[in-house]
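In this view, the complex is presented without one of its protein chains, the others remaining in place.
This part shows subunit A:
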Amino acid sequence: MKKNLTFECETGNYHTFCPISCVAWLYQKIEDSFFLVIGTKTCGYFLQNALGVMIFAEPRYAMAELEESDISAQLNDYKELKRLCLKIKKDRNPSVIIWIGTCTTEIIKMDLEGMAPIMEKEIDLPIVVARANGLDYAFTQGEDTVLSALVQRCPQSSKSQTKNQQPNLVLFGSVPNTVSNQLNNELKKQGININGWLPDQSYLNLPHLDQNTFVCGINPFLSRTAITLMRRRKCKLIGAPFPIGPDGTRAWIEKICESLNIKPRYLQERESFIWDQLVDYCELIKNKSVFFMGDNLLEISLARFLIRCGMQVYEIGVPYLDKRFQSAELNLLENTCRQMNCALPRIVEKPDNYHQIQRIHELKPDLVITGMGLANPLESRGINTKWSVEFTFAQIHGFTNARDILELITRPIRRNRKIQSIESVQKYIL
């Protein structure tokens, strides 16, 4: 059995979503925002197909579609963008426009960061620039670029506030309001009040930040935001595992309590109460093996939770691993493996899907967590799969939602139990 976690790095030939997909959940979270993706037909086509029905609900995002004349600089970028932004302001009246820079704006070196402050004054509307492009980032990292751009817009605390009070606590990461309410409640039980969320429901409601502010992330892909918070706003980062699964949630709360010098209360009871509720699902997946192909950066936390549930993890593919930001999570993973007395999984950064599929054929895992481009072909080869994107859109944080994660994980197993009895059918599927 391996003693320490091992890290490998492959070719980076893997399927994932383009990071501009973050507009899908962020425009819903920040209710007074408008996202303008400055890119080509390719970006637009991706968004329209990936977001499915959302596209028909008059979303608060649009493409600024670059045409040949924009690429060859026959048109003036600034004038063109201003025309579009004025139209957005007139039609939608948002509190902020967020420009999403794409691969194309990178390559033609469109100076979005330079133009934004000038235009902002001219059209009297905040403009935030985030470069969420496929040259640099994968899928959920798009949210990271947007949040780290928003950090700059958070107000400084006023002097009177900072003097007498105990330190602020601000949580960062975008989750549906239901989940943020749940996490707020969880901390309230420990006597901790949260001073704000980044992002909140409204752009006008960004949290105050200063050197007395403790910040803590709730998602593993927010390393850039964490760095911006520390370096630009001098905030104190609480490096905790992420509140995914009851074990993660407990460790997350404990770490926050520790940082704020608070003794956690009834946490163990709370955790075991939740585990009791999960027994039936854990029974289903116990000793079953799982293989993460990797595409959304939630993999380490999910793997750690599944090991604790009794699963064997063969491989954790992950697009990018910030070992500093995820250090507490990686520690918890190691400890969990020891506690459960199971082999340490191999962690593969920038995986190569082709090689992974070879390994899957060799290892024959009971479940492969993968993207939608590979799920059906794997199923047709008799390998159970679960779409990884669902973990990004489902509510998976905190004690309350632990069951939802297992609901997703066990779904293929439960489905197969139901249809397995029909042997004659099975014969034709495979």
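As a working rule, contacts are C-beta pairs under 8 Å (C-beta built on N, C-alpha and C of every residue); 3 or more make two chains touch, one makes a residue touch a chain; residues count from 1.
Rule of thumb we're sticking to: contacts and distances are computed from a predicted model.
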| item | value |
| --- | --- |
| Hidden subunit of the complex - UniProt protein name among "Probable electron transfer flavoprotein subunit alpha", "CD180 antigen isoform X1", "tRNA (adenine(58)-N(1))-methyltransferase non-catalytic subunit TRM6" or "Light-independent protochlorophyllide reductase subunit B" | "Light-independent protochlorophyllide reductase subunit B" |
| Residue in contact with the excluded chain [from A:C9, A:I118 or A:L135] | A:L135 |
| From A:T6, A:N93, A:Q156 or A:T178, residue that would touch the chain that is not displayed | A:T178 |
| Residue, one of A:I107, A:L204, A:A343 or A:I419, that touches the chain absent here | A:I107 |
| Touching residues on subunit A - with respect to the absent chain | 12-13, 15-19, 38, 40-42, 44-46, 48-50, 52, 55-56, 59, 62-68, 70-71, 75, 80-81, 83-84, 87-88, 103-104, 106-108, 133-139, 177-178, 181-182, 185, 273-274, 277, 279-280, 354, 357, 371-377, 380, 399-400, 403 |
